[in-house]
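Take a look at the structure below.
One protein chain omitted, others in place.
So that you can tell them apart, the chains are marked A and B in the order they are listed, and the count of residues begins at 1 in each.
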Amino acid sequence: MIRIIFRQLTTLALSFLGITLIFFALTQLIPGDPVIINYGNLTPGSEEYLAAVHAMGLDQSLFQQYLIYVDNILHGDLGRSNITNKPVLSEFFTFFPATFELSLIATLIALIFGVLAGVLAAVKKNTWVDNLVISSSLVGYSMPVFWWGMLLILLFSLNLGLTPVAGRISYVFDIEPVTGLMLVDSLLAYSKYEFAAFFDALRHLILPSLVLATVPLAAIARMTRSSMIEVLNADYILTAQSKGVSRWKIIWVHGLRNAMIPLVTVIGLQSSVLLTGAILTETIFAWPGVGKWMVEAIFRRDFPSIQGGVLLIAFFVIFINASVDLLYAVINPRMRRPK
Amino acid sequence: MSEVKIYKDTPIPGRWQQFWQRYRRHKGAMLGLMFLLVILMFALFSPLLAPHDPTEQFSQFLRYPPAWTEKGINEFLLGTDDLGRDLFSRIVYGSRLSLGLSAAVVLIAALFGILLGAIAGLSKGIIEFAIMRIMDIILAVPSLLLAIVIIAIIGPGLPNAIYAVAIVLIPHFVRIVRATIKEEMNKDYVIAAKLDGANGARLFTHSILPNILPPLIVQVSLAFSTAIVDIAALGFLGLGAQPPNPEWGTILSQSRDFIQLAPWTVTIPGLAILITVLSINLVGDGLRDALDPMESRG
């Protein structure tokens, strides 16, 4: 176990090194004067300008510049947004909880319903249930997220009036950001609004998280199905049946426990898909998260925010993938050393 | 448990014939192929099939609903948008962009991916390590975000969107090509052939190519559908094709503000994207099953 954790940590460190290298190389490609890009409109030759040149190490070798760049990152200094002039790191952390909450709920939806549908289809192989799961997951898998979001808004928000069109919570509620997760914060404001704020937050969350969950749900359902079909054909399932183990336990314990092993890797890969979807979902639902922040930063040509934001998101994905690898090692006994 | 046994005297159909027989059995895959051919027709013969110029504005026909609705007129089969442009013609011309651009994307990605994969697969040590690490990192950045970053650096617009999406798709090709080459090079018969003095070209055509083709074909279909969705997404975000280009994602971003007034300008282009992507995925699934009979038993 310790060996595996150690290996993951090494991978993480290597990835960090790689990412910073690539990003550093990319910053060299950004057109324009790097000082002006990072510090806003300073007059070339002015004292401030020269100070900035020195701070970025532009008067030193490329290697020195890279060291300064990494050093700054390690100190949490990702520069300042040249629009709001706030530190990029703190900007990121004001937007990140919204994305995290949305992605987390979407992941849960995708996981629960994807696994359920996949197992059901595998167990009822070649029946209408299976066909329904196969065809709807194929449609879900092919769904353009941004259009799907608009369709649901058209139907549920505009035509039926069931859900709000945008945002995380109605303006009538004044919620103090404690954790940044609206579901939690609205509950913390229980003394003020009782459950009203919580339910309002939930109503805001439901459509975006459904939209975001669609593609991963479909992918998980497809994978679960094929993995489960393979597992249910294994000899140990026959052994369990011959022992008189109940059908329920065979499917959900003996079967799913094995089917989950290849699934974990797929679910890990979905984290990247999920964040791609989050960019689009947040744009459609005016969800104040990292994705929307990034898109806006591009239109404003706010390079420090783009650089810092993407770097942090990449770290996040790599961290998730490392955790998933770890989880894989934990749930797969075959990864343990033979005695 | 089941073993397929073929009598020696029954003729064994050729590789491609077998492949086609297996593919045909897949009803969904055949349906996907049919749809894809129709879309391809639209793309190839847009000027013949589209009744109007995709950018022509009929100012007295603003926001006409599709022809089958009460207020629709036959002149505009799928209705018109807020500028009075014929939606059907825009969709038809859009298919050209969608298929054409994604074909370009896949071509670029496959070319570079195969090249890098072959280098990584045939080399050892630092070169292989560097290539694979870079690919891992590209994979770690959400694809659309990476495309966005690249566009942020090289600027928005169609050609740049193509490069961006292509770069995002390269790592998958690299991984497949490298893995297959590594696997094949370690097989006994390849080692034997090498010892026999078979040259690189012969090794490539006789052992690498036949094994690499099936996963590569599947990957091309996957890349194709990703490319279509990502190009449309970039168009939708205003970072890809720019109006008045009839790119489907761009049409969607334009009609977003009229979602309530003219919902068909939202539903129809999106449906076009969905059907195209769905067809490609159906074909992809069929290809995968037909190329790898072991997998198709599910």
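To be clear about the criterion, a residue touches a chain if its C-beta (ideal position, glycine included) is under 8 Å from a C-beta of that chain, and two chains touch if they have at least 3 such contacts.
Quick note on the criterion: contacts and distances are computed from a predicted model.
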{"item": "Protein that the absent chain corresponds to, by UniProt name, given \"Dipeptide transport system ATP-binding protein\", \"Ca-activated chloride channel family protein\", \"Aspartate carbamoyltransferase\" or \"Gluconate 2-dehydrogenase subunit 3 family protein\"", "value": "\"Dipeptide transport system ATP-binding protein\""}
{"item": "Residue among A:A240, A:L275 or A:I298 that touches the chain left out of view", "value": "A:A240"}
{"item": "Option from A:N38, A:S227, A:N258 or A:N321 whose C-beta touches the chain left out", "value": "A:N258"}
{"item": "Footprint left on chain A by the chain that the document does not show", "value": "126, 234-236, 238-245, 247, 254, 257-258, 261, 331-334, 336, 338-339"}
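Keep this in mind: only the chains that are shown with their structure count from here on.
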{"item": "For chain A paired with chain B, centre-to-centre distance based on mean C-alpha positions, whole Å", "value": "24"}
{"item": "In the complex, chain A residues that touch chain B", "value": "14-15, 18-19, 22, 26, 29-31, 135, 138-139, 141-148, 150-151, 153-154, 158, 225-226, 229-230, 272-276, 278-280, 283, 291, 294-295, 298-299, 301, 303, 306, 310, 313-314, 317-318, 321"}
{"item": "List of chain B residues in touch with chain A within their complex", "value": "28, 133-134, 136-137, 139-146, 148-149, 151-153, 225, 229, 232-233, 236-239, 249, 252, 256, 259-260, 263, 266-267, 269-270, 273-274, 277-278, 280-282, 285, 298"}
